[in-house]
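Shown here: the complex without one of its protein chains, the others still in place.
Think of it as A, B and C in the order they're written, each chain with its own count starting at 1.
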Amino acid sequence: MAEPEKDSIRLVNEPLDAGAAVAAVSCAEAGGIDLFVGTTRAESDPQDGGRGALLRLDYEAYPEMALAQMEKLVQRARERWPIARAVVWHRTGAVAVGEASVVIAVSCPHRAEAFESCRFLIDELKKAIPIWKKEVYEGEARWQGESAGG
Amino acid sequence: MAEPEKDSIRLVNEPLDAGAAVAAVSCAEAGGIDLFVGTTRAESDPQDGGRGALLRLDYEAYPEMALAQMEKLVQRARERWPIARAVVWHRTGAVAVGEASVVIAVSCPHRAEAFESCRFLIDELKKAIPIWKKEVYEGEARWQGESAGG
Amino acid sequence: MRVHVRLFAVMAQDAGTGRVDLDLSRGAGVASVREELQRRFPKLRWPRGTMWAVNQEYAASEQEPLKEGDEVAIIPPVSGG
Partner (left out) sequence: MRVHVRLFAVMAQDAGTGRVDLDLSRGAGVASVREELQRRFPKLRWPRGTMWAVNQEYAASEQEPLKEGDEVAIIPPVSGG
């Protein structure tokens, strides 16, 4: 099994490059690579109360803990699947609608392992990594979970 | 839902670009993109009978039918998942060990749909698309499924 | 009637060609194509799980009658991906 230092776990303040993530996990032991890209949809909220269109997201992280927890998450995934290399990249700061906020890539000997471990990583990342998003509309900005107008 | 002409379904005679596949499925309706890359492992076969290391794969397709069946496969996936855009690219000709032989990418409103439909596409592609690989070793070459030395 | 046969991978290798035109009696099915191919190419192996396609669609039955000009492909087990 590959050493963990073959992983790339980062908080990034500029656009994420999915092709670079695939390149980073490519290696001779890999038969399958799965990559997930999370983006912000340009959705018009049905409960729009005059706040206008969604302009961007602002992501804030607790960086030291987020990185440490992302490392642990990859370790937990390695206990279940034979991951050769993993990439976990999350944006911080302003992310325009349509841009990627998160990129996860894993390489494994077989494809089922790649799909399952990649899915695990994004599901768990969304549950437990200390990162928060603020939705910035034309008319207002608010943190996810904050009640409207609060 | 997006029109099928937003899909990109190809047989390709040169290296596949995973970043370009992600770009091709990126769109405003997408909240999640899943991409699968199938590569050839540099495995040493335990039943090596003096044929040496695996040098490359040679892929042959029945191109008209392969493309038509790949289109149908994406249509079948669209009946089950709200796919915005899909990429199905398969190499033909000589593919070096470590290079991608297939790239599949899908964008969907939500991540579960992206993972499931991408997995469906690669699983079904491997079952039913008329493409064949020949394994070329230092000492011999043989079609997948052909008995050794046959 | 004339049908156009396509062979691939190990079967094209055994036959030494990927394309054969066959003249068959009217209403013949793909079973007749197989008989004729095996007569012409005695070295042709027929891998377990080999399927047929007629005009680029998988064929349900070897009895399905063919028409003049049909493209009949013999599809040994696929190995793409």
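Just so it is clear, a contact is a pair of C-beta atoms (placed from the backbone, for glycine too) under 8 Å apart; a residue touches a chain by one contact, two chains touch by 3 or more.
This structure is a prediction, so every number in the text was calculated from the model and none was measured.
Enquirer: Considering the complete complex, which visible chains touch the unshown chain?
Expert: Looking at the entire complex, the absent chain's contacts are A.
Enquirer: Using the touch definition from the top, which of A:L16, A:V102 or A:C118 touches the missing chain?
Expert: In the complete complex, the chain left out is touched by residue A:V102.
Enquirer: Can you work out which residue in A:A61, A:V74, A:V87 or A:A105 touches the chain that's missing from view?
Expert: Counting the whole complex, the residue in contact with the absent chain is A:A61.
Enquirer: If the missing chain were put back, which residues of subunit A would it touch?
Expert: 38, 59-62, 64-66, 68-69, 90, 101-102, 122, 125-134, 143-146, 150
In the analysis below, only the chains that are shown with their structure count from here on.
Enquirer: Just curious, how far off is subunit B from subunit A if you go by their C-alpha centres, in Å?
Expert: Computed value for the inter-centroid distance: 25 Å.
Enquirer: Between subunit A and subunit C, what is the separation of their C-alpha centroids in Å?
Expert: 49
Enquirer: Of all residues in subunit B, which are in touch with two or more distinct other chains?
Expert: Where subunit B meets two or more other chains at a single residue, that happens at 38, 122.
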